[in-house]
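Since the structure comes first, as structure tokens, the remarks are kept for the end.
With one protein chain withheld, the remaining protein chains of the complex are depicted in position.
Labels run A and B following the written order; every chain starts at residue 1.
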Amino acid sequence: MAEYSALSLLKNALTGNCDWKPAWRKPDPKPAYDVIIVGGGGHGLATACYLAAEHGITNVAVLEKGWLGSGNIGRNTTIVRSNYLLPESIRFYDFSVKLWENLSHELNYNVMFSQRGVLNLAHNPAQADAYIRRGNAMRHGGGDADWLTREQIARKVPGLDLSGTARFPVVGGLLQKRAGTARHDAVAWGYARGADRRGVDIIENCEVTGFLRDGDRIIGVSTSRGDIRAKKVGVAVAGSTSRVLNLAGIGQFPIESHVLQAFVSEALKPFVDCVVTFGGGHLYMSQSDKGGLVFGGSLDYYNSYAQRGNLPTVEDVMSEICAMFPSVARLRLLRSWGGVMDMSMDGAPIITKGPLPGMYLNCGWCYGGFKATPASGYSFAWTIAKDEPHAINAPYTLSRFERGAAIDETGHGPTPKLH
Amino acid sequence: MLISCPHCGPRDLAEFSYQGDATRTRPEPASTDTKAWHDYVYTRPNPAGPHHEYWQHAGGCRAHLLIVRDTLSHEIHSVALARSANASGARA
Partner (left out) sequence: MSPRRTTSGGSIDRRRTIRFTFDGEAYTGHAGDTLASALLANGVRLVGRSFKYHRPRGVFSAGIDEPSALVTVLKDGVREPNIPATRIELHDGLRVESQNRFPSLAFDFGAINQLGGRLLGAGFYYKTFMGPVIGPLKGTRFWMFCERFIRRAAGLGRADYAPDPSRYERMNAFCDVLVAGGGVAGLMAAEAAAKAGKRVILAEQEPETGGFAKWSNETIGGKPAAEWAKTASERLAALDNVRLLTRTMVWGYYDGNTLAALERVGDHLARPPKGHARHRHWTIRAGAVVLATGALERPLVFPGNDRPGVMLAGAVRRYAGEYGVLCGDKTVFFANNDSAYQAASTLTKAGGHVAAIVDVRPTISEAATALAAEAGVVPLTGQAVVETKGGKHITGIVVQSFDAATGALSGDARPIECDCLAVSGGWQPVIHLASQAGAKAEWDETLQAFLPPAPNQRWSGAGSFLGQMTTAGALESGRNAGLSASGKKPSRARLPEVEPSPLEIAPAPIFEIKAPISATRGKAFVDLQHDVTADDVRLAHREGFVSVEHLKRYTTLGMATDQGKTSNVPGLAIMAEARGISIPEAGTTRFRPPYSPVAIGALAAERYGNLKPNRLTPMHDWHVEHGARMMEAGLWHRPMIYGAPGETVEQAYIREAAAVRRSVGIVDVSTLGKIAVKGPDAAEFLDRVYTNMFSTLAIGKARYGLMLREDGIAFDDGTTWRLGEDDFLMTTTTANAGPVMQHLEYFLDIVWPDLKVHLTSVTDQWAGAAVAGPEARKVLEKCVIGTAVDNDTLPFMGIVHGRIDGAPVMICRLSFSGELAYEVYSGAGHGLHVWEALMEAGESFGITPYGMEALGTLRIEKGHVTGAEIDGRTTARDLYLDWMLSKKKPFIGSGLMDRPGLIDQNRIRLVGVVSLDGQPLGGGAHIVEQGSLDALGQSIGHITAFCYSPALAKYIGLALVKGGKAQHGRRAFVSDPLRKRFGPVELVSHHFFDPEGRRMHG
């Protein structure tokens, strides 16, 4: 398959763009593979790509129920960051940011990772201390973090309400410069193309309807396109984890599915450069390359698989964005959508071998799955290939809850809606 | 979404606080069975379809309601006071 470059664009332009080839093939499933990845979202595709690229395992199929990238990789607010508090999280997400930094080259696909920075605004001294603790944790963990004063923030982000009369006055902010945004769909397509180029079969419109068993062991899957056998089956279906595990007879699991809404305004000329989060509530906002302000807030706070939220959350989010940027009130909301979040019991993911023999599981991404895509795929591929976790995903076991080793960034405990 | 509180009548979603899955049974208080406690605290059936769940009418009478709601459509099938529902053994 042709490399993408400025030159190839030019060459194809001269021939009327008639010679471009599909970004990935559309093969029929084979009867058996070495590895099947259930779920053609970002994490599943990345896993397949790294299985092939890093471990030479190319007899791999990715099975996707709908269209490729239709899960949360297709409906998020595109933020990439590693501004975490706990050492386990910092290690994992920093690794991810490093993969992001070279991802376009690695995939020969411009995923438009733009390190525009993520700025967390703090609104009172206690919050400032909490953010500084986090920033210091990031620095001690080898990452980057800076504390900005109000004056520095005023220069960096025009339009913020920095008046003393603001309901939540800004006292400072934590900036991670290496963080930023990426083009979410491109990540799915880039990994799909990367996996496909290395021989992986990506099979869309192929719904897994059951697991093939040999006793306890998983030896394949039944699908809407027939039975497919595999030595190893990886499940990366965040948003549908409980449903898929149900097919394997696992009826209880430390996941709740919740709906998270996201929003985009009409396109504007450059308005805000970095990602800004509001500490007076829960709101994150950035501007896409196309010009829309992309933003989101909290969950709707009830279990849902409906990919649809309700008005109270919409109003909360709009109130917060107006509190942060009073001029945004005049701008218009173009579109809103809802995604299904795999809310885990401590807010951290699960990337592990098991819970059944022959099965590998990647789930529980809460809000944070997009930025994790490269590291998740990398460490999940490692776990599948070597039957043991990589150092970065070793803490993300399923057994951590029984052991009392939760990785609880927010300190909210086993209340999934609050993570 | 509107929830019909048995005390207060139909009220907006914004008045309620979601309290999650209503199908788990708490172990005996003195139980030392960590596995049982773990299952109660950490695991959920999380169905795609009718879901038994608690909501508190936090902005109203403060009662907890046992609600059966479809997680695929958000349609509410039934609402009962958690106290009476649990007392009458109607707990799912």
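One rule holds in what follows: a contact is a pair of C-beta atoms (placed from the backbone, for glycine too) under 8 Å apart; a residue touches a chain by one contact, two chains touch by 3 or more.
Predicted, not measured: the structure shown is a model, and the values here were computed from it.
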item: Residue touching the undisplayed chain, where the options are A:P31, A:G215 or A:G404; value: A:G404
item: Chain B residues touching the omitted chain (full complex); value: 1-2, 10, 12-13, 17, 19, 22, 26-27, 29-32, 34, 37-38, 40-42, 54, 56, 58, 62-64, 73-76, 82-83, 86-87
item: In chain A, positions touching the absent partner; value: 4-6, 8-10, 13-14, 16-18, 20-26, 66-70, 74, 87, 101-102, 104-105, 108-110, 112-116, 123-126, 128-137, 139-141, 145-147, 158-159, 161, 167-168, 174, 180, 183, 185-186, 189-190, 204, 265-271, 280-281, 287, 289-291, 308, 310-311, 314-315, 318-323, 325-337, 400, 402-406, 408, 410-414
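As a working rule, only the chains that are shown with their structure count from here on.
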item: In the complex, chain A residues that touch chain B; value: 240, 242-243, 251-257, 301-306, 308, 310-312, 345, 401-402, 414-417
item: Chain A-touching residues of chain B, taken from the complex the two chains share; value: 1, 12-14, 17-18, 20-21, 34-35, 38-39, 41-48, 51, 53, 55, 69, 71-74
